[in-house]
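Apart from one protein chain that is not included, each protein chain of the complex appears where it belongs.
Letters are used for the chains, namely A and B, taken in the order the chains are written, and counting of residues starts over at 1 for each.
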Amino acid sequence: MSAWASSALRLSHQRSGRARRLWVRLFVYAVLAVFIIYFAVPLVFLLLAPSQGSSEALNAHPLQFGSIHFYWRAWSNLMTYANGQKLLLIWGLNSLIYSVAAVVLAIVIGVPAGYSIAFFRFPGRRLILLVTLIAMVVPQNALVLPLFIGLSYLHLIGSRWGVILPSGFFPLAVVLSYIYFSTHFPRQLLGAARIDGCGELRLFVRVVVPLTKNVLPLIAFFSFWASWVNYFLPSVILNQVTTFSLPVGIINMSAATNAIIPSALNGGLGSPIGRPELAEAGLFSILPIIIIFAFSQKFLTQSPLSGAEKT
Amino acid sequence: MAWIDKKDAAGGSASDIALPPASMRDAAELAVTGRRWKRPLPARARRRERLIGYAYVLPFTVFLLCFGVAPSVYALILSFHKEGGSIFSFTLAAYRFAFADPVFGSAVKHVLEFAGVVTPVALVLVTALALLLHSRSGSTAKVVGLLYFLPGAVSGSVVVLIWLFMLDPSSSPFQSLLHLMGWNSIVDVLANGNLIWVFSVMFLWAVMGGWIVITNGALKNIPREIDGAAQIDGCGPFALAFFIHLPMIRKTLILMSILVLAAASQIYTEPTVLATFTDDTVPWGLNQLSYRYAFQFGLFEAAAAVAMMLVVVTVVVAAVVVWRLDFVKDTQS
Partner (left out) sequence: MLRAMAELEYKELRKVFDDGTVAVDHLSLSVADSEFIVLVGPSGCGKTTTLMMTAGLETITTGEVVIGDSIVNDVPPKDRDIAMVFQSYALYPHMTVKDNIAFGLRRRRIPREEIERRVAEAARTLDLEPYLKRKPGELSGGQRQRVAMGRAIVRRPRLFLMDEPLSNLDAKLRVQMRAEIKQLQRQLGTTTLYVTHDQTEAMTMGDRVVVMRKGVLEQVGTPQELYHSPSNLFVAGFIGSPSMNLITVGVEAEADDVVIQLDPGNPGLRIRGNQLGPRLRKLRQFHGTAVAMGFRPENVTVATEAADDTLRVEIQHVEDLGSERIIYFGVEAPPVVTEETRQAAADVDEIVASDLTRGQVGRTVCVGRVAGDTMISVGDRVELRLNPGRIHFFELETGLTVAGDDASAQLRRPASHPAGFNPASA
């Protein structure tokens, strides 16, 4: 091939290659952007809605920023709701209690179980793992009713323990720790420690526990998240307003006003809870966990199933 | 389970490490290879291992039984229980009652339609978006992935709240889109026929982000050399995704489909919360129906029957796939 022809061919390859790559990139960004709008706009709305006072909001665009002043006003309305019980803060504290308890229980109960299934042979081991996997795949929703009956039998209805105890059953913690122990944990360490004459309990506390720091954040994240976001079971178990978690309380508060339907901007019926207040309450309920989400990205980008996809 | 056996075979038997070495030779072998010298385990050592294993797994087993197995078994028994009869009574009355109830029929229809829409849509969109994210560089992918993931942080009840604002043509940022569909007030949007779509939009909004992150993570596990080999073999970007990436993340996709299907069929929060605002008294989904039977009419048997039907279908599908996944694991790399 002559030098001219070959450099012409090369140029055409270059151009078509570059053009193709550009179109592909545009297409990808366009699609990704559409879904950014879908996922992010409602949250942006939530962030901006409390900044609009009632009169402005009638005319302004929903995503426009009003003024900081209105954030404060909405907040004081929320605090004075229901005779100034500061319910929103109480609900926040409850959510925190329930979620932290869930994390502690999930870890304390789940990690030893995963350790045991990974390293010890005993009859029923495979059965427990199979049942756990199935339980993980079947969401709790369908079992809320029998759970309710059982908890009522234990006189736990209306009690915080009625929410905390069931959250201790977190099969994902066992599965995650099992996967971790059977793939990434250095087994030889156990043998070496035993040769050194280490007793079982000491082995667990001194050798195994410090090395779980790779899997604990993952378990903590998921159990905290599951508990913070849970609506169904707490709504059925809890009946005293001061024990409500945030998801339950906010709906309780919203239903008591007329802020949604018809969408009055003030809460019709003379209630101070209108759209800005509800939006701010919603913001309050999701802010802690969104912050945790943002900081957990590094260990979440590695798929929790990564150990399972390979053998 | 084949999966567990294979892991044992690969890493040395679990019990090999569990027992204290019986002699210096055992100890040396153990320290060097992590594997025990193969000879039959003395009965005493076996028993000890069993006891220790049980001890560590005991708390979880208790919780598993109390909050996993017992409610399921109880619901099962309850669904066949004769009202007012002894514990051992058996009757299909509860199931017959549910089937006869026209609301049951409409609830089943709703759930089937909803799950039937949401599961394939979620599968396709999550896969597509994960593949698109995977093709972009690290920083873009991370930020966009996080944005997709954030809605998952929102509780189901607050999701409804947010989307009620989003779907109200008088207050929504999507006003133009809603007006385009001919809806001028929130009542129009929440008309009965539209509920499937309303719940789909809410459900997908909250659920897809997490799965996109997980699927993207699974894609990241594919070694880059395989991409190189596929490129040399003649794959363009679409062929690469279709012939190589998708089959290699099969397990993740299957698991996602099951979990989304299960969550969708058992939907409770969204319809219930919406109902408190629309003052709608008729249960829309099956879980709501079960709740209604139990707490409004005190018909615990019927409630259990409905719950059982929901659970059984999900458990059967899940068990079959979990079993098959492990089976398949051995033959796949």
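Note that a contact is a pair of C-beta atoms (placed from the backbone, for glycine too) under 8 Å apart; a residue touches a chain by one contact, two chains touch by 3 or more.
What you see is a predicted model, and the numbers here were worked out from it, not measured in a lab.
Per the touch definition above, the residue from B:Val124, B:Ala239 or B:Val316 contacting the chain not shown is B:Ala239. On the side of chain B, the interface with the absent chain consists of residues 223, 225-226, 228-235, 239, 243-244, 247-248, 250, 331-333, using the contact rule stated above.
Everything below uses one rule, namely that only the chains that are shown with their structure count from here on.
Measuring from the averaged C-alpha position of chain A to that of chain B gives a distance of 14 Å. Taken together, the chain B residues at the contact with chain A in this complex read 1, 3-4, 6-7, 10-15, 17-18, 20-21, 27, 30-31, 34, 49-50, 52-57, 59-61, 63-64, 66-72, 74-75, 78, 125, 128-129, 132-133, 135-136, 142, 144-158, 160-166, 168, 170-175, 186-187, 205, 208-209, 213-218, 220-221, 237, 249, 251-252, 255, 258-259, 262-263, 266-269, 273, 276-278, 287, 290-291, 294, 300, 303-304, 307, 310-311, 314-315, 318-319, 322, 329-330, 333.
Across the interface of their complex, chain B is touched by residues 24, 28, 31-32, 35-36, 38-43, 45-46, 49, 57, 61-63, 108-110, 112-113, 115-123, 125-126, 128-135, 137-139, 141-150, 165-166, 168-169, 171, 174, 182-183, 187-188, 190-192, 194-195, 200, 204, 225, 228-232, 235-236, 246-248, 250-251, 254-255, 260-263, 275, 278-279, 282, 285-286, 289-290, 292-294, 297, 300-306, 308-311 of chain A.
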